[in-house]
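The other protein chains are all here in position, but one chain of the complex has been omitted.
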Amino acid sequence: MPRKEIELPYRTEYLSILDEKGNVDAELEPSLSDELLLKLHRAMLSGRRFDERMLNLQRQGRIGTFPPIKGQEASQLGAVATLEKEDWMTVAFRETLAEIWRGKPMESFILYYGGFDEGSLVQEGRNDFPISIAVGSQMLHAVGIGMAMKYRKHPQVAMTFFGDGATSEGDFHEALNFAGVFQAPVIFICQNNQWAISIPRAKQTNALTLAQKALAHGMPGIQVDGNDILAVYTAAKEAVDRARSGGGPTLIECYTYRLSLHTTADDPTKYRNEEEVKKWEAKDPISRFQVYLSNKSLLTDEGIAALEEEIATEIQTVVDLAEKQMKNPDPVEMFDHIFAEMPPSLKLQKDEVIRNLSLAKKEANNG
Amino acid sequence: MPRKEIELPYRTEYLSILDEKGNVDAELEPSLSDELLLKLHRAMLSGRRFDERMLNLQRQGRIGTFPPIKGQEASQLGAVATLEKEDWMTVAFRETLAEIWRGKPMESFILYYGGFDEGSLVQEGRNDFPISIAVGSQMLHAVGIGMAMKYRKHPQVAMTFFGDGATSEGDFHEALNFAGVFQAPVIFICQNNQWAISIPRAKQTNALTLAQKALAHGMPGIQVDGNDILAVYTAAKEAVDRARSGGGPTLIECYTYRLSLHTTADDPTKYRNEEEVKKWEAKDPISRFQVYLSNKSLLTDEGIAALEEEIATEIQTVVDLAEKQMKNPDPVEMFDHIFAEMPPSLKLQKDEVIRNLSLAKKEANNG
Amino acid sequence: MAKMTMVQALNLAMQQEMEKDDRVIIMGEDVAVDGGVFRVTDKLITQFGEERVIDTPLAESGIIGTAIGMAAYGLHPILEIQFSGFSYYIFHQLEAHASRLRHRSRGRFHVPLVVRAPYGGGVRALEHHSESREIYYAHTPGVKMVIPSGPRNARALLISAIRDPDPVVFFEPKALYRAFREEVPEEEEVMEIGVPQKVREGSDVTIISYGAMMPVTLEAVEELQESDQVDAEVFDLLTISPFDDTAIAESVQKTGRAVIVHEAPRSFGPAAEIIARLIEKSFYYLEAPIERVTGYDIVYPLFARENAYMPDVERVKQAVRKTLAV
Partner (left out) sequence: MAKMTMVQALNLAMQQEMEKDDRVIIMGEDVAVDGGVFRVTDKLITQFGEERVIDTPLAESGIIGTAIGMAAYGLHPILEIQFSGFSYYIFHQLEAHASRLRHRSRGRFHVPLVVRAPYGGGVRALEHHSESREIYYAHTPGVKMVIPSGPRNARALLISAIRDPDPVVFFEPKALYRAFREEVPEEEEVMEIGVPQKVREGSDVTIISYGAMMPVTLEAVEELQESDQVDAEVFDLLTISPFDDTAIAESVQKTGRAVIVHEAPRSFGPAAEIIARLIEKSFYYLEAPIERVTGYDIVYPLFARENAYMPDVERVKQAVRKTLAV
């Protein structure tokens, strides 16, 4: 008949390997091939430049609202880099770089944010859900995918991305709880970029960390320096390996920062001060990774310059490609992909649109 | 750049004071007045007998579906006994005894489960929501009430009851999270009776305890022996005092057992074995409390017998009272209480019913 | 052929489909060990194991959210929501994902899931256990909304729903679960989703109904034939949305009069859409206003008053007489 503390089987950990100056903790440093390191670097840089270009396109009115990822490159890439092609992924809407790494064509982002549904086509062979704008809703899908993998005895895992804000939605907890109960092979990657539009992390929850929310559902939780790609990779790899070998789900909180706007419709000066942003700019995930690679003699200033040029050309090609496809969409296609077979009542509505269009054309010709 | 465990500000505790044999941990024993102890005992006994009578009424077809509380008397009563009249409460549907303690007339349960909406009238002066059948939905209301109390600077608290199953609903977490963020004076009382219809606690979540779910939301969580009214009271009192003095919310898991059916529509032999029930019958909250009171010389066998008789008479009066009111309900009243003022479209529908009724009457008279 | 209740027929549909197709799984609260609170999934766990008949935590959004993932992965989950009154917990997932994933992925993924839920009143149930709110699903693009009315069509429609490549919400009128038995053929039988069935030929008036209102409607029709010599044509909607109104339109063009019967609240209810369609296609044939016999725009009362809420034979007869009186 005591009063005593209950010993819980899981704890909440913190991990950092590469600090903001580029110093590495040799004991914790993962052994990644030079090839992978350089590939990651290229992807990060390209992701940053593409993001800048998208912002530009939006400002010029060539696409609509768009959510920049600046600052979160390591946080996304470190995680997806641990996946196999056959693994599955469900994302929120700020995982542009994660999606590109997984094979989503860059031009499709321009199409999508340019208002063309075509931009969210999921190509055959890519096992990733399209973006999910309803905050917190996509994690459950990954859990279901993980349960299906287990049922099929497939050796795959599902990874799911979401923000700090999303951890307040009930669906986040239902997802973790199902994953715990069914020991689904799922890796939950929280992109804690400190803000949910104007709501700072401290107002989102009274919990000290987001990682500790794993404790509510009987699974390990770890907070990592999200601007440290080595730490993100290490934690994700551990979680992916555990999930793949039947060890169940993990929650990883990537502690990072949204250096840019929530979306292009947002004005952060309304709610946060420039100093905080400055502080975080000093923790940039790319520059510290470049120091690390230079120290390893894998990268030179000239190398970076050449890469920048290559990337610029590539992005220009992508923009041209996309804009070519963004002319004169056929409105009638909006009736496609609602059902496998179009029901008669919908067919009537489609015919109405076709009739209207040809009427409009006739009038335009007459007028 | 380390890998280290994160120190969390809250821990998960366990508390038990009065064991199943009636032995008390003198160090932890709360000092309750004899009067209160006897009042609690009477309420528990009366709650048990009323429950049995309700089951009976249902079996005789005199009321409809009803959820028995047998086994959870201490778990409910220990908690509400710490409230002041002015405090507020929101419950699920298995808190019959908690509601009675708070002043809900016994006959109203018969009316309600007998199909009369009148039975869910909340009398003036009783600050409790009517029962909430949608699992997990009522905790948020208590949080809102707590937030309003804080806004009004009223020195009240809100207590909310829910089951083990309810902790899987997203709304449970949203409630805890809001309570944590706004430091609302709310006491979350989980009635972990080990079953959610046919789903055992172990299949509900992979967490070791339900109390630890508090950690996800930055608040203290404690698991108590729910069949030990002294432990429930002690934990609840601590939480109520903390909340009232601005210390924020607490989650209390009362570890108890549903000795009877989920509802009268349920057949537990489909999913649980009798041995488990037997084991828990030995832990009955009432018998151990009676031992405790006898040891304190507050109760004798004759005293109990007299009390039983008193209670039987009381319950019979209540049943008679209710059944008198359960004759010939006026159907037209179903249009009441939809809006403060009845809109014209609804008025038309009401008139339709009145017309139909008088037609039916006419036909009955003719026929 | 065996005489079966609707509960048994639904059970048979799932059992046969699961035998045939290992993509089909069942998930929900109390569906496995307990066999469902209405026993619709009774004993399926014995045959198919807990890998395919899954008791979930008590979290409806969790159930549909994971089912969406499973469905996209290639399974055909059948979810049970314990009562339709709790189906609102799945609504955001249904609307944002189940109904849109095909569209959003441009056909790469689709979501072949069935949401089964007991619905409707008349069984002396608790609050939230008697509502009819099929409109929420019927008005949602990308979702099919089906309601059977008897053991045989329940079985056939459920098989079609399970095989349907798109999400189907399948409401089971709990008042009919055990109300009567019907011959249900042993061999598989399907029924096209989206097509109302003419269940009685007639020439004086067209009556359209579905679910637990079908027996009420048919009883009223028989009585009217007897007492008033009214020869009614009766349709069972079966699919609330999307439904093909061709046959109904033809019927009303023949009879010139129509009555619609449903339990759902009247305003913005299913009858309104049927009326709108009839006006579209059959306006010039109509000889009287179309009548609605429906539930009311109120909170469903507890059972002491539910008979006054529910459309009954008398109200149907009254409406038919009214439309014929002009």
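Of note:
Every chain is named by a letter (A, B and C) in the order it is written, and numbering of its residues begins at 1.
In this text, contacts are C-beta pairs under 8 Å (C-beta built on N, C-alpha and C of every residue); 3 or more make two chains touch, one makes a residue touch a chain.
Since the structure is predicted, the reported quantities are computational estimates derived from the model, not experimental observations.
Put simply, the missing chain touches A, B, C once the whole complex is considered. When the whole complex is considered, the residue among A:153, A:270 or A:324 that touches the unshown chain is A:270. For the chain missing from the display, the contacting residue among B:124, B:275 or B:301 is B:124, taking the whole complex into account. Of the options A:205, A:260 or A:290, the residue whose C-beta touches the omitted chain is A:205.
Contacts to the hidden chain, counted on chain B, fall at residues 88, 90, 117-118, 120-124, 129-130, 132-134, 137, 139-149, 151-152, 158, 170-171, 174-175, 177-178, 181, 336-340, 343-346. Panel shows chain C; residues 85-86, 88-89, 91-92, 95-96, 99-100, 103-104, 127-128, 133, 135-136, 138-142, 241-242, 264-265, 267-273, 275-276, 279-280, 283, 286, 288-290, 292, 297-299 of it touch the chain omitted from the view. Annotation for chain A: contacts to the undisplayed chain at residues 64-65, 112, 114-117, 119, 133-136, 165-166, 168-170, 196-199, 203-205, 265-266, 270-271, 326, 329, 331-335, 337-338, 345-346, 349-350, 353, 356-357, 359-360.
FYI, only the chains that are shown with their structure count from here on.
Distance between Cα centroids is largest for the pairing of chain B with A.
With centres defined as mean CA coordinates, chain C is found 40 Å away from chain A.
Those residues of chain B in touch with two or more other chains are numbered 168-170, 203-205.
Within chain C, residues 57, 59, 61-62 each touch two or more of the remaining chains.
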